[in-house]
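Before I ask anything, here is the structure I am working with.
== subunit A ==
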Amino acid sequence: MLGYLFYILSGLTILTAIMMIAARNPVHSVLYLIATFFMVSGQYLLMNAQFLFVVNIIVYAGAIMVLFLFVLMLLNLNKETEPQKSMKTKLAGVIAGGLLLITLLGALIKGNVSSENLPITDIGLVKNLGRVLFTDFVVPFEISSVLFLSAMVGAILVGKRHNGETEVISE
Partner candidate 1 sequence: MVLIIIPFIAALLALVFKDKLAKIVALTASVAQLIVNFIFLSGFDVKNSAIQYTSSYEWFSALGLNFSTGIDGIAMVMLLLTNIACVLIILSAWDNKYPGMTKFLSFVLIMQGALNGVFLSTNGLMFYIFWELALIPIYFIVGIWGGENRIKITFKFFIYTFFGSLLMLLALIFVYLHTPGNHSFEWSEMVKADINGWESTLVLWAFFIAFAIKMPVFPFHTWQADTYTVAPAQGTMLLSGIMLKMGIFGMIRWMWPMAKNACGCNYNIFIILAVVGIIYAAIIAIQQNDIKRVIAWSSVSHVGLIAAGIMTWNKEGLQGGILQSFNHGINVIGLFFVAEIIERRIKTRDLTQMGGLAKYGRGFAFLFMIIMLGSVAVPFTNGFTGEFLLLNATFNYQIIIGIVSGLTIIFCAVYMLRVYQLAMYGPEKDNGGRIGKLSWSEYLTLGIIVVLVIAVGVFPNLILNISDTSVNNLISLMKGGAIQ
Partner candidate 2 sequence: MKTLILLFISGIFSLFGGIFGLKKILPLFATIALATALGYLFYDSYYGPENLRNMLIFDNYSTFLIAIAICSTILITIMSVKGFSYTDESFGDIIGLMFFVLCGVVCMVSFNNMVMLFLGIEILSIPLYVMVGSNRNNLKSNEASLKYFIMGAFATGFLLFGIALIYGATRTFDLDAIRSLSATALESNPAMISIGLLFVTIAFAFKIAAVPFHYWSPDVYQGSPTLVTAFMATVVKTAGLGAFMKFIIYLSPMLSSDWYLILAIMSAATMLFANMVAVMQDDFKRMMAYSSISHVGYVLMALLTVNKDTPSIVGFYLVVYSLATIGIFACLLIINPNHNKDNSLSIFNGLGKRSPFLALILTVCLLSLSGIPPFPGFFAKYSIFKQAISEHLWLVVIAICSSAISIYYYFRAITAMYFNKVEAEESTELTEKNYAGYLVITLSLIGLIVLAIFPGIIGL
C-alpha cells in the first residue's frame, strides 16, 4: 500500500516539476512548484519525517513561494513575456542535463544500495530531532543566525530603493 503511494507520489513530483519548467507563464511555474513541494512533503510523511513535513510546507510552500509570488506580482511579470530561447540553446541544455542524469545514474547503479524496505522509525519526530539539534548540532544552529542576519541586511541593502541619485550607469 505504502509502496504504491510512494510510486504515485514520485510520479506526480516529477510530473509537476517538469510542468513547472515547461510552463510559459511564471505564475504558473510558481503554482506548479508549490504542487511539487506538496508532493515532496508527502514523501517526507511517507518516511515518517514529520518535522520536515511540517517545516517544508510552512517554509517552502508557505513563506518562500509567497515571496516568489509577491515579487512576480510586484514586478508585474505574470505574462508570458519571456522571450523564448533559441532551439539550439534549449537543446544543448536538455542534452547536457540528460547526460548529467545518465552519467550519474550510470555511476550510482554500480554502487550497491540495497533496496530493502525502509523501516519506519521515529527519528523524524520533532522531539528526537530537537534533542539532536540542540545537543550535537547546536553550533551550526547558532551560527546559522549569522546567515540569516546577513541575508536580511543584504536583502535590504540591495533591494531598497536608492534615494538621491537615480542615474543608472549602464555603460
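By our rule, contacts are C-beta pairs under 8 Å (C-beta built on N, C-alpha and C of every residue); 3 or more make two chains touch, one makes a residue touch a chain; residues count from 1.
A word on the picks: all candidates are chains of the complex that A comes from, given by their letters.
What you see is a predicted model; the values in this text were computed from it and never measured.
Touch between subunit A and the candidates 1 or 2 in this complex is found for 2 only. Here subunit A touches candidate 2 in the complex through residues 104, 107-113, 136-140, 143-144, 146-147, 149-151, 153-158, 162-163, 165-171, going by the rule given at the top.
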